[in-house]
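With one protein chain removed, the remaining protein chains of the complex are shown where they sit.
For subunit A:
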């Protein structure tokens, strides 16, 4: 390794009240190197980078050493640090909207960053800003430089943020979850821009993320953190193919993989420890399947394994190395419940939900006193699908494609603006009030954010009792018994009923949300991104629970998600949405195996895989630009403005895309697969390797 630019040695951060957020982090970053720092929420990865930048609030006690080009940063004067920030070290934040001042144009803000550190004139700085915007792939940069932050989409803001970060050719770029808030196709674009930025500046990058797929494709070396401490470090191949620390092993084993869809997910039991109450000994010991008595004696330090820079903090690392263990063999694979009866073919099963030509348009109003209609947002514009009993249909798509609106239309059980929603054979437009309430028993929902979905002022028992009381359970004893039963069903203890939601971790809260949905023994459950707010190791447990419940209780799911790997794992059928329309629908194997719509292909190829080798070898289909506004969708095929396929078509063929809107057409008479494209892909070309 060449001379390190950034050296971090034994960094410790303690917050007021003795909360040790970071404990003994050390790493070195060379020129042009990408270091991935991986860990779940609360593992201290973001605090580490803030401490390096000297951006922690007062009251945080930082010890250890951070050296940039051999110069100590900890304890340096604020003026010196300010000179370095943005010049030698730049940071890219997760939320690009809050990182820009809303009242200045993007161009001005980038120019300001240039002028602070370089002695250049106003015009020169403005020119440089346009150059930078061009570099990060903003179309028509000279015009867009005059735009305000709110006029940029999320992906464009993140590019502008990168442009600002590289404005002064920094030596170190710290990226804190730079793509977490973005959709996959946009994420792929932004990661590409980051690679360009690194090529241009030769900077070292510290990439902080919880997404093991992103790290696999980008990083040279990886540092895994748990409970504020690094537990394993090594090159990306070593970490992914030969993890030697049980936590890393478990983390890798718990990710749902597109290339291994049928395997059961392996969760890590339990929750990360609270930084205020760390267990004695190894902090991972309470969740570790390899735990021996000696683990509780002392916390293991990072120790060298084999040759090279490989380090692991586990007393049994050498044993794991010798035996060549991996996560799938070490962790207990949860037993899948046996299918009760042979599944009847789909056509013979009852249809629990049928949506036909569902339309929901929102008027765009203008004016304060006299409101007039200036346009229409085509949120959902004629979609059809159905769900058979015992089946999971996944609705996937990027933000703004109309998934949530579809879901609300179904849950409201009112007559939709256009089309029909038929739940369990009952048309929602023709329901009497009592019937509607009765139908709510059979149709339940689980929300995305487990904190917002539970009333913080109610104990868990009351939360679960609410649907029961609303639907005629009167007897207090029967309610108590049902609550205990429900809590056991979702893997919690009956005595948890007395606690409040804030006493539970995210995964447990989501289980409470599921228990509430199950309370009335529904037939169809709508799952609105149920695992996207959870860490991977927790997510695996919740996905397994959902699969078990489906088999045991004979449920049907409408699963709304943006994470295509999770969908691949849990769904039987999948519907891909784009701008209020269904682009492709069919059985998961067929859609993932042979995607016919160019959008589906791009979507699948954009997913980062947690496999460095595959990541390096695959070629991505990068989409141009952003999702068009649903208030002004393109004529003809809605995807045509970004379609990579259309570029290959002849002029006459392409005209059809502009003029005629494609309908969903079944591709093969026998298969369960349809796509809304004039020129669907029919070759067996594979979008994602290994699928």
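Here is the rule we go by: contacts are C-beta pairs under 8 Å (C-beta built on N, C-alpha and C of every residue); 3 or more make two chains touch, one makes a residue touch a chain; residues count from 1.
In the analysis below, contacts and distances are computed from a predicted model.
Colleague: Match the chain absent from this complex view to the correct UniProt protein name in "NADH-quinone oxidoreductase subunit M", "Oligopeptide transport system permease protein OppC", "ATP synthase subunit b" or "Cysteine desulfurase".
Modeller: Of the names offered in "NADH-quinone oxidoreductase subunit M", "Oligopeptide transport system permease protein OppC", "ATP synthase subunit b" or "Cysteine desulfurase", the absent chain's UniProt record gives "Oligopeptide transport system permease protein OppC".
Colleague: Who touches the missing chain here, A:184, A:258, A:453 or A:540?
Modeller: If we include the chain that is not displayed, A:453 is the one touching it.
Colleague: Sort through A:4, A:24, A:327 or A:467 and give me the one touching the missing partner chain.
Modeller: If we include the chain that is not displayed, A:467 is the one touching it.
Colleague: Please identify which residue in A:219, A:311 or A:445 touches the non-displayed chain.
Modeller: Per the contact definition at the top, the residue touching the missing chain is A:445.
Colleague: If the hidden chain were put back, which residues of subunit A would touch it?
Modeller: On the side of subunit A, residues 411, 436-437, 440-441, 443-445, 447-449, 452-458, 466-467, 470-471, 500, 513, 516 touch the unshown chain.
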